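With one protein chain withheld, the remaining protein chains of the complex are depicted in position.
All chains are identified by letter, namely A, B and C, in their written order; residue positions are counted from 1 within each chain.
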Amino acid sequence: MSLLSKSQADGLSGKQPEETEGKWRHGMKSLLKSKTGTLGILIVLVVCIIAIGAPLFATHEPAKISPAQRLLPPMWLEGGAPDHLLGTDNLGRDIWSRIVYGSQVSLIVGIGAVLLSGAIGALLGLLAGFYGKWVNAIIMRVADAFIAIPAILFMLVVLAVLGPGLGTLIFVIGVTNWVSYARVVRGEVLSVKERDFVKAARALGARNGRIIFTHILPNVLSSFIIISTMSVATTIIMEASLSFLGLGIKPPAVSWGGMLSDGRQYLATSWWVATFPGLAITITVLGVIFFGDWLRDMLDPRMKSKE
Amino acid sequence: MGKYIVKSLLQMVPVLFLISAIVFVLVHVTGDPVNLMLPETATEEDRAVLSKALGLDRPLYIQFGLFLYNAVQGDFGHSFHYGQSALPLVLERLPASFQLAGAGMLIATLLAIPLGIISALKRNTYLDLFISGLSALGKGMPNFWTGIMLILLFSVILGIFPVSGKGGPEHLVLPAITLGAGIAAQMTRLIRASMLEILNQEYIRTARSKGLLETIVIFKHALRNGLIPVVTIMGLQFTSLIGGTLVTETVFSWPGLGQLLVSAVNTHDMSIVQAAVFVIAIIVLAVNLLTDIVYRYLDPRIKYS
Amino acid sequence: MKRWYVQGFAVIIAVMLVVTGCGNAAETTNETQTNGGTASAPAGGDKTTLTIANATDIESFDTHNNNNTMSEAVLVNVFDYLLKNDAEQNKVPVLATSWEQVNDTTWRLKLRDDVKFHNGDPFTAADVKFSLERVAKDSTLKQNTYYKHIKEVNIIDDYTVDIVTETPDPIMLNRLSRMGAGILPSKYIEENGIEAFLKAPVGTGPYKFSKWTKDDRIELVKNADYFGGTPKWENVVFRSIPEASTRVSELLTGGVDIAAGVPSTDIARIDGVDGLSVEQAKIQRVLHIIMRMTEGSITADPKVREAIELAIDNQVIIDSIAGGAGIPTRTSVTPGNFGSDPSLYDTFVYDQERARALLKEAGYENGAKVSFSSAVQYKEVAEVVAAMLTDVGFEVNLEILEASSFSEKLNSKKFNELFLLGVGNSLFDASNNYNRFKKENAAGETDYNNPEVEELLQSALQNMDLADREKQYQKVQQQFTVDRPTIYLYQMKGIYGIGAGIGYTPRLDEMYYAEDITLK
């Protein structure tokens, strides 16, 4: 409803951002002001810290099997063992420790694949949108071919040839997902290109590279970041789905998706086996989304004052 | 416009060729179908005999050439697995795949447009936060998980919908929600962001200054602009659902293209894989063209090139 | 126990409500029947449709071109064999009324004269000749390898045939009572071609083909002219439901009458519902750990192989992974198969101390590195085995492969020291268990080569003296417990959920003879 956005209203105060107050500080301030942003970055940070310091947080070897202790409920429930915080799974492994170690795989795959697909997609999308003509034609035909081949086919084949593993997963998910970045970035570039400031910069004889980086890139960043954050989430889920199809990370490595997938058959009898990794995924996804929203607001030049 | 469409259609030819070549290579690097067709006890000699009988002993480029020659005439060969012509086997799956993808998109759109708009209008309120939470949940639950939960709740406990299989429209409800929830989540976020940007535009202020009803301001002036980036995503999503709903198909035992394609890859059933990818590719390219046309219709600033 | 359940469900439902609360808005409320099958009738006295849920779909209606027990389990209702196994693995007549061995390479069978195919064609000796010669001569058929030694089928008269083999075949009757020996309508196929036949298959069985929605369901209808009397069910539906929890849900909601492959964790859940029951039955599948004995590999050392066997507590695996649905064994020739040695069945050896000592003796006190491969299907078993091996001092490199990669590696013999394999036996004869250990086949895989065993195996293949042949196989089994080219974990059991009012006793061969499934 607002005709004047918050930042515009800020601008009304007449206060110009002081030179001494760097972008970083400005960012931190705006972060603290946004409640969801704060929540988002807190979640992301906590997950990152847990992933990095996994050995410190885990109470057990994540892959240690003890059939005698299988399917113990969380410790606060009747029958729970005091040393198994969230209970144990069907092979008697400690669920909390597995979630702690699983965060590593989920994050690495999530972020790695998004970086890969984002980099490929943004580059090709920019080139196609900016240069048009035959560059656009070639890139878009390749993109067409890529989306027309079902991702699952590509995944099956690559996993079969390269064998399952973290690198393969990142590669497979990364390479199958670049098209959406490329298309959206290209679409944005096409519309930004028509705007006056780009035309103006061109007329002033700015070099193409300069126009891309100073005028177009910042303008497509908003869409780009939204897809990226959503993609981190998608990728974490995709890893889970691959696990469901038997194509995910293989033991002794552990991932949230794998835990969720393996735990599904205990849903009706031992709910904690699948519920906790499911919660871990959902909470992380929530954090990533909130964090991404804030980041977008921060980075989007169009959201800033323009009085 | 007509010229543009013709041009786009012509561009599909190299794409289809490219796809066929890629798929041909992909399937061949995964292994020899003969290995999977014979029982474990088969001898080398058995393999050689079968290989020759299927024409798999010839050099790859000859096999590919033969494939292309036949494919152009609509013959993708015989399925090793089903012992029937490949193309009809693929085509008979299309209705199920279209139903599922269509219903999933429908549910996603019906959810995402209102939720995205509300979220943008009520930015940074608890309602917005709640919708963000919903998106995260929709996004944060893998399809197999959503599907199993839906079955437990709506079929086993409440007994409202059938558990699985293809039948009347009631069979479509749970799988469609399963697919739609995840897509809706992503679309909601995109519509929210897009609408937020649009609502700050000056032409929205102009529209209000004209005394237009708020609903017209939102649904005509803002939404029409806000949908431009969304259309691209919707097109992409829909195409990814053609042949890409394997998980949902597996949970609900839905006889779509996904199951066919994956079992064909696993059994190295070349003909089926090629025919399926070819059919999927044509659909995807057609949907892309349609997306492009809609995109151009929505945003008159973009010129036909 | 109850509290967990309640709490868990509270969580699940809370999540569900949030997710679906919005989902419903988009949907008109549908009042529908809860049973999934279109043909399902309300449970009760006049139930006429039997619905069975399997994990996989059949491969095709060509019984000669299938390689999968689940296919056979369905097809036995449409196609008949000349003779079949009853529930105790006795050969009983079906299309043949009697059989005798004329000489070492010839069997003579008398056929029924009152049988018609579903399209009305009469069944005669010509159909037997057509069917058996087809599977014997066409090398592209998946069943060809079991039948290729059949030289010819001679028609003596309309209802008598001679089956002539290249070499003596002690197990011809076993071959005739399984998948590749289904009798097809010669006239129909010759006139219309095999492709037309596959679209509208015709057999002699108690049920006729009606409709096949691939990866969803096969619908069969009663063959009122069946020579064995009017079939019990009007309709029989085979559903293909890959996801186990969905199969169980279908059973719980009455959508299916029998659900195969019930996860052991769901047994209690099904048993808890009034009228539903769970049946377990041994099946023809034994889990093997196959070891590479190639010169230079660590498992070439017999002490290492012995240590591996002793390190594994079979019963713990059965109890923790299979929910008790298995029987430990030291042979794959389990009771019910020709040549079985009961002394090696329902037993296992387990001695961690001895295993450690053996490793030490073999010179691996500082850890013995082995790689261990398994298909994703047996992932949990593999994980537990790996843990047990680690306990006695192995360093296990566990490799879990998705099904087709596993098959690929299996067929190209690329596994390293150990791999886990479930091996079935549709021939019910020990010869089938040892094919992979014959010198020719073992080369490159296990590289097992014991001349004494090889001779026993080769001779047993054509030994028409059944008593002697049985002894030969028992000797092989005993020798295997010493040589250990493979060790065995357990014979698996099938777990079936049975719906209200259905009487079904699962079979060792996993077949669903709809005629044996009753309404209680």
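Everything that follows uses one rule, which is that contacts are C-beta pairs under 8 Å (C-beta built on N, C-alpha and C of every residue); 3 or more make two chains touch, one makes a residue touch a chain.
As a convention for this text, contacts and distances are computed from a predicted model.
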*Looking at UniProt, which of "Heme exporter protein A", "Sarcosine oxidase subunit alpha family protein", "Oligopeptide transport system ATP-binding protein" or "NADH-quinone oxidoreductase subunit J" names the chain we cannot see?*
"Oligopeptide transport system ATP-binding protein"
*asked:* Touch as defined at the start, partner being the missing chain; which of B:109, B:132, B:225 or B:253 qualifies?
replied: B:225
*Kindly state which of the options B:207, B:233, B:246 or B:289 is in contact with the chain not pictured.*
B:207
_Interface with the undisplayed chain - residues on chain B_ = 201-203, 205-214, 216, 220-221, 224-225, 228, 298-301
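Note that only the chains that are shown with their structure count from here on.
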*Comparison of B-C and A-C by number of C-beta pairs in contact, larger one*: B-C
*Per the centroid of Cα atoms for each chain, what is the distance between chain A and chain B, given in Å?*
21
*chain B and chain C, separation of their C-alpha mean positions in angstrom*: 35
*Tell me, which residues of chain C touch at least two other chains?*
12, 245, 403-404, 408
*asked:* Residues of chain B that contact two or more other chains, please.
replied: 30-31, 137, 141, 144, 148, 152, 250, 265-266
*Within their complex, state which residues of chain B touch chain C.*
30-31, 35-43, 46, 49-50, 53-54, 81-85, 89, 92-93, 106-107, 110-111, 115, 134, 137-138, 141, 144, 146, 148-156, 159-171, 173, 177, 180-181, 184, 249-256, 259-260, 263, 265-268
*So in the complex, which bits of chain C are touching chain A?*
1, 3-5, 7-9, 11-12, 244-245, 263, 265-266, 268-269, 316, 319-321, 376-377, 379-380, 382-384, 386-387, 398-405, 408
*asked:* Which residues of chain A touch chain C once you look at their complex with the stated criterion?
replied: 63-65, 67, 70, 73, 77-79, 90-92, 156, 159-160, 163-164, 245-247, 250-252, 264-272, 275
